[in-house]
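With one protein chain held back, the other chains of the complex are shown just where they sit.
And now, chain A:
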Amino acid sequence: MAINKTNIMSKVIKILGTGCPKCKTMTGIVKEVVSENNIDATVEKVEDIMEIMKFNVMTTPALVIDDIITIKGRIPSKDEVLALLK
């Protein structure tokens, strides 16, 4: 995992999903928000079911920011993601 640990301000965003269309949509939205707003964050897709289950989510896609589950089972709007990342 290429997480930049030297920069403590950098956020680690994980998108949990087994690869369904909804998960791809969410990844797209999150990546856009990050690049459009110059947010210092790494975006990582977690597709392995065993990894996903460590987060104890039952509905995908789920958005995890710094190991905290913020959204599960639905696609958020850009504004919502931005608010969560601020």
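Convention: a contact is a pair of C-beta atoms (placed from the backbone, for glycine too) under 8 Å apart; a residue touches a chain by one contact, two chains touch by 3 or more; residues count from 1.
Note that in this section contacts and distances are computed from a predicted model.
Colleague: Which listed name, "Permease", "Pyruvate dehydrogenase E1 component subunit alpha", "Sarcosine oxidase subunit gamma" or "PadR family transcriptional regulator", is the one UniProt assigns to the chain that has been left out?
Modeller: Hidden chain, UniProt protein name: "Permease".
Colleague: In the full complex, which residues of chain A touch the absent chain?
Modeller: Residues of chain A in touch with the missing chain: 17-20, 22-23, 49-50, 52-53, 56-60, 73-75, 77.
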